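Removed from the display is one protein chain of the complex; every other protein chain stays in position.
Think of it as A, B and C in the order they're written, each chain with its own count starting at 1.
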Amino acid sequence: MNLLYFAWVRQKVGKSEETLELPDGVSTVRALAQHLSMLGPGYAEAFADPGRLRTAVNQEHATFDTTIGPDDEVAFFPPVTGG
Amino acid sequence: MNLLYFAWVRQKVGKSEETLELPDGVSTVRALAQHLSMLGPGYAEAFADPGRLRTAVNQEHATFDTTIGPDDEVAFFPPVTGG
Amino acid sequence: MSATIKIQGEDFDIAAELAALAKGGADIGAVATFTGHVRADDGLTALVLEHYPAMTAREIARHVAEAQARWPLRGVTILHRVGRLAPGERIVLVAVAASHRGAAFEACQFLMDYLKVHAPFWKQEERGGVARWVEAKPADADAAARWRQ
Partner (left out) sequence: MSATIKIQGEDFDIAAELAALAKGGADIGAVATFTGHVRADDGLTALVLEHYPAMTAREIARHVAEAQARWPLRGVTILHRVGRLAPGERIVLVAVAASHRGAAFEACQFLMDYLKVHAPFWKQEERGGVARWVEAKPADADAAARWRQ
């Protein structure tokens, strides 16, 4: 699957994009975020407080309960501040 | 006093502006309109239905009850339609 | 706060007007504008606008002052055309600058609603050789009245 990070999530993770094999037992955005939080100190910091994060699955706003599959594009970012 | 007419009031009266001595006994816009309505067929038509008319005294919106004096500028017109 | 009020026959340069308005200060974050255009309703061939020059600018300035008292504004530009206009031409521009968008949007609507029912302009529609004075719309009076609630 394709992962994207924006704003301070991108800065903490240290990259804007990466590809990942969907880990065993991961079928929701929440489980994916928990998995990512264990990949290193930058990830741990970025995913420490899921309440501060928003997500999109396949370029549409989603929630941490949204189901994901191996071919999905999942993005993590703080609440948007455009306009 | 100075009188001004706009839109169809101007067309019916046949002029856009005129000066007039304040007639004896006229102290309100309503009395002035009644006086004007007797000055000829164009005036009669223009002032036939005061409910269709609006007025301004000295360049400010006024009512037919507004008191007027000999040096005032009084305008008669239909409801405005700008913008 | 800067206020620019112009009544003119010729068309206006909206980019130049907005650039002048935006010069009003570093704390301008929001500019709301409205432009009215002549619609080609039912075969309309021209719109002819007359006004009461001695009263128009005063009346509009009064509305601008009221808007300024109600919202924290950084600048207002109001331009209204008079004379003969063809379908598609612009009639009016109301532009309001503020720090935040709520004030800019509300004041812009307020000013348009007030112009419609208070500013001394009158429109005549021409269709071929036939001229007809536009009647005031009750909906416009209602739109202006809601600001009094």
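We take it that a contact is a pair of C-beta atoms (placed from the backbone, for glycine too) under 8 Å apart; a residue touches a chain by one contact, two chains touch by 3 or more.
Source: prediction; values computed, not measured.
> In the full assembly, spell out which visible chains the left-out chain is touching.
Computed over the complete complex, the missing chain touches A, C.
> Touching the hidden chain in the complete assembly: which of C:Ile5, C:Leu18 or C:Ala136 does that?
Here the residue in touch with the unshown chain is C:Leu18.
> Among C:Gly29, C:Pro53 or C:Pro72, which residue is in contact with the omitted chain in the full complex?
C:Gly29
> What is the set of subunit A residues that contact the non-displayed chain in the whole complex?
Interface residues of subunit A facing the absent chain: 4, 6-8, 56, 59-61, 73, 75, 77-83.
> Would you write out the residues of subunit C that touch the absent chain, in ascending order?
So the residues of subunit C touching the missing chain come out as 13-15, 18, 22, 26-41, 87-88, 99, 101-102, 104-105, 108-109, 112, 143.
Assume only the chains that are shown with their structure count from here on.
> So how do the chains connect up here, line, ring, star, complete, or something else (other)?
Graph shape here is other: it fits none of the named patterns.
> Counting only Cα atoms for the centres, state how far subunit A is from subunit B in Å.
Using C-alpha averages as centres, the distance is 73 Å.
> CA centre of subunit B versus CA centre of subunit C: separation in Å?
Roughly 26 Å, centre to centre.
> Once you find the CA centre of subunit A and the CA centre of subunit C, what distance in Å lies between them?
One centre to the other, that is 48 Å.
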